[in-house]
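Showing chain A:
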Amino acid sequence: MEIFSNILIYFVIVPLLTLAGLALCRNKGIGAIRTVAVTGASALMILAITLVVMFLQERGAGNDAEMILTASWTWYAPLNIKLALGVDGVSVVMILLSAFIVFAGVFASWKMDPLPKQFFLWFFLLSTGVFGFFISIDLFTMFMFYEVALIPMYLLIGVWGSGNKNYSAMKLTLMLMGGSAFLMLGILGIYFHSSADGNLTMNVLEIAHNNAIPENWQLFLFPMTFVGFGVLGAMFPFHTWSPDGHASAPTAVSMLHAGVLMKLGGYGCFRIAIYLMPFAASELSWIFLTLTGISIVYGAFSACVQTDLKYINAYSSVSHCGMVLFAILMFNQTAMTGAVLQMLSHGLMTALFFALIGMIYGRTHTRDIRDMGGMMQIMPFLGVGYVIAGLASLGLPGLSGFVAEMTIFIGSYENADVFRRVLTILGTSSIVITAVYILRVVGKLLFGAVQNEHHKQLTDANWFERLSTTTLMLSVAIIGCFPNFFVDIIRDSFLPVVKALGEFFPVVIQ
Partner candidate 1 sequence: MYLIPSLIMFGCGVYGFITRKNMIAILISLELMLNSVDINFVVFNRFLYPEQLDGMFFALFAIAIAAAETAVAIAIIINVYRVAKKVDISEITKLKF
Partner candidate 2 sequence: MAFDFSILVLAIPLFMFLFLGLVGVKMGKKITGVVGTIAMGVTLFICYSIALTYFFGTDQGQVVNGVRQSILAYDWNWLTFTDKLVVKLGILLDPISAMMLIVISTISFLVHLFSLGYMSDEYGKPEKGFQRYYSFLALFTFSMLGLVVATNIFQMFIFFEMVGVSSYLLIGFYYTSPAAIHASKKAFIVTRLADLFFLVGIMILSYYTDTFDFNALMASPESALSSAHGQTFMGCSVMAWALTFIFIGGAGKSAMYPLHIWLPDAMEGPTPVSALIHAATMVVAGVFLVARLFPLYVLEQGAMNIVLVVGAFTALYAAAIACVQSDIKRALAFSTISQIAYMMTALAVSSNVGEGIHEGGLGYMASMFHLFTHAMFKALLFLCAGAIIHAVHSNENSHMHGLHKYMPITSIAFLIGCLAIAGIPPFAGFFSKDEILVACYEKSPLWGVWMAIVAGMTAFYMFRIYYLIFHWKKHEVKEGHHAPHDMQWTMTLPLIILAVISCVAGLIPFGNFVTVDGKALETHTNWPVAISSVCIALVGIGLATKMYYKENKLPAQLKSKFNGLWTAAYNRFYMDELYQFITHKIIFQKVCKPIAWFDRHIIDGTMNLLADMTTSASFAIRKLQSGSIQSYVLVYFLGAILLAAVTMVIVLI
């Protein structure tokens, strides 16, 4: 079929092949399972890097179409549901991010126990959903892949999790499902108003070009879609699944979840909610700006008093992901670029955090910072990793967090209206609060005297743990040191959105 000549489809095929490969493994054959998983993850990573190169070549060759590498295959004609593929700069970097995190996640779950085969099966099914979401530009296909990514989460947390896992898994799945109910409504609404002349379509690009959704419908559908994706993006007050879910999830799942799955939210908000309904977006943005502004500060303050490492990072994620949605709602190219950078940065850095926490927890069997101390003396590699992740999170120049936050703040301030500026300044205050909670954890966890005598026998990281964390640390540093590489890829992708918004909202088009 013609569609198989498109590189994008392989982002779904490779995880599916890996699934098949895993299915062939024996339950106890841990060696074979690892081999297949690593092969699959590496193949994805190579594919992602190839995709970036191809993208740059295409753009370099002057192909400035909105989406490139497009392909389409109808799989349910009565509703015009197609497997429509296509990527722009945003999806390309998101795919790259996902590939890195899947890669690191495989190594972080090297010693998964029990049922390693089943774990990796679900893990790769989740990856399939994630990649599928980013490569498709058909509303229904996106929704389908979104659900594919969601369901494995329930089992991954429910079976392999720790602590109050049943409650968390249930809460996470139900809240996200609640979100997708809204989303489904939104998508159907968009579909039935997608065209003025009756040629209904599910294709995002076509809908955007038709620009036919009536304004009163937009006002109804925009909140639906935005909240639907906002739940996944941990928007206040729909964020409470995140702390519990993260705390109970196994390491690799936390990584994938915070690293990639939460990004689906931000990506969806931008790609579907704002892009397709610019009028409602500019009318209603103040509500969601307020909510996301609250998210930023609220998450940071909440993180200050937590004592469980995973809770701290989960609340920190609320704050950082709030910043993503916040920046997207600022409606100018710089802030939106910053939002994508923040997604990248947050994805990598939170994955790093969760990987390290998982490794520390695997050794000490506690995540309560009051019971730990002086880890730097015992496990220097993990300690240094944690400090680097922390510094990235609080925005040290040279690491990714700084670049992303600064782009967001400068971009947000470009808006001339007072409301947005006040919120921006409020948002900037989070850099101080972030410093407070990060340093608090670092001080308690890593520095000081060893609290527990038993901890003195613990060992530092293994080779596979080092590989996993080093990959992430390097990526964080690369984004931090050479941001313009990514900015160039991302930036132009926002032109169509900004143009669409420009009709209703005094955006700065640079």
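Here is the rule we go by: a contact is a pair of C-beta atoms (placed from the backbone, for glycine too) under 8 Å apart; a residue touches a chain by one contact, two chains touch by 3 or more; residues count from 1.
Regarding candidate selection, all candidates are chains of the complex that A comes from, given by their letters.
Here the structure is a predicted model, which means the values were calculated and not measured.
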item: For chain A, as assembled in this complex, the candidate in touch from 1 or 2; value: 2
item: Residue ranges of chain A in contact with candidate 2 within the complex; value: 170-171, 174-175, 237, 239-241, 243, 298, 301-302, 304-306, 333-334, 374, 376-377, 391, 394-398, 402-403, 406-407, 409-411, 413-414, 424-425, 428-429, 431-432, 435-436, 439-440, 443, 446-449, 483-484, 487-488, 491, 508, 510
